[in-house]
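Below is one structure. I have some questions about it.
With one protein chain withheld, the remaining protein chains of the complex are depicted in position.
Here is chain A:
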Amino acid sequence: MSAKLTAKNVYKVFGSSPETALDLVEQGKTKDEIFESTGQTVGVHDASFEVDEGQIFVVMGLSGSGKSTLVRMLNGLIPPTSGSIMVDDTDVASCSGEDLRKVRRDKISMVFQHFALFPHRTVGENAAYGLKVKGVGASERREKAQNALDQVGLGAYADSYPDELSGGMQQRVGLARGLCAESEILLMDEPFSALDPLIRRDMQDELLQLQRSLKKTIIFITHDLNEALILGDKIAIMKDGRFVQVGTAQEIVGEPADDYVAAFTQDIDRSRVFKVKTIANEPRSLTLQDSLADAVERMEKLERDALFITEGDKIAGVLSYREAAPALRNGETTIDPVLNRDYAAVQGEAYLHEIYEAASAGMPIAVMDGDAFVGVVRPSEVFAQLVRGEEAAAEAGDRMTAA
């Protein structure tokens, strides 16, 4: 995969003489110190990142962290003070107005927090705005707008006006406007923040579903870590204009870079971040031909309550110690009679919260990759992973309050 958008050492200083502020930045002064001495605000501080084609890159931060400034620099709505932002071969940070317009028309479109739909245009005209600006003819515009609206499930509303639609529907129009321009990069500036929680969930799911077929490169801004974790292939956490940590959802939650990130991840439902495969153990299974004595001995040695028994490359069933040990004492020699052929299996890509029910049976769960048996998860390990987060967060919280 190649990088679609690359930002290198991007700075933004708001104020009358950004150079002096940049000098202070180089001397290692903090944002507050610089504001005190010069009255200038460092909006974005040395942001560097790459977004691969087809990836969802989420920038997460609280208000004032510079995330909205950052996303506006990517399409030149706010010119950066220094640094470069390459979109394919064009440096948005330094190109001419004409080139910048070309990038905006053909390569980058944007979805806004408060929808920013034009109230004097119909939904269809709103969706087609990017094409109209480009000079595309009316009939082609209408056809493409209809396609885009169909994609977001608003095909029937092309002739309505935005104020006749609900908030969620309006943002779908905003999304359709972004899709209709047929650009490869979609900037989304807190697109779901103004929506009700339930509708927000729907929109997130729908975005993921659309993304599966569209494969756009998406830069998504949010202040909601949950949203970031659900959507992001790669997540950047921003604080005071800097990237504190960049990584996958599991990296952010599993190994928070500092106390700030740890404090954020404290309330996160880890079962929705971690996949089953991250806690799976190597399967120490026996085959159906092995003797019951071997099986019991192995369980005792490994301190396990149960073992998977295979037959060829398939799983034959699960053998529990509770049943195997009495059977051995009663003179049973083969595994087959005491084998429990009912067993739980999940895909390695599943999230932990999806295996709660299977785990509640107390038996180990087989982890599959397609049809192949690749690992075992014991119920106790599921809860160990969840508890680990609580402990880490509590520690971080203590440190934060102590400091």
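We adopt the following convention: a residue touches a chain if its C-beta (ideal position, glycine included) is under 8 Å from a C-beta of that chain, and two chains touch if they have at least 3 such contacts; residues count from 1.
In the analysis below, contacts and distances are computed from a predicted model.
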- Task: Assuming one chain is omitted from the figure, identify its UniProt name from "Glycine betaine/proline transport system permease protein", "Transketolase", "CU044_5270 family protein" or "Xanthine dehydrogenase family protein subunit M".
- Result: "Glycine betaine/proline transport system permease protein"
- Item | Candidate in contact with the missing chain, chosen from A:G28, A:P119 or A:G312 | A:P119
- Task: Just name the one of A:T41, A:N75 or A:Q146 that touches the chain not displayed here.
- Result: A:N75
- Touching the absent chain when the full complex is considered, from A:K8, A:K29, A:K102 or A:R201: A:K102
- Message: If I consider the whole complex, including the chain that's not displayed, which of A:G130, A:P191, A:G317 or A:P364 touches that chain?
- Response: A:G130
- Interface residues of chain A (partner: the chain not displayed): 72, 75, 77, 101-106, 108-110, 112-114, 116, 118-120, 122, 129-130, 132-134, 159-161, 163-164, 177, 181, 187
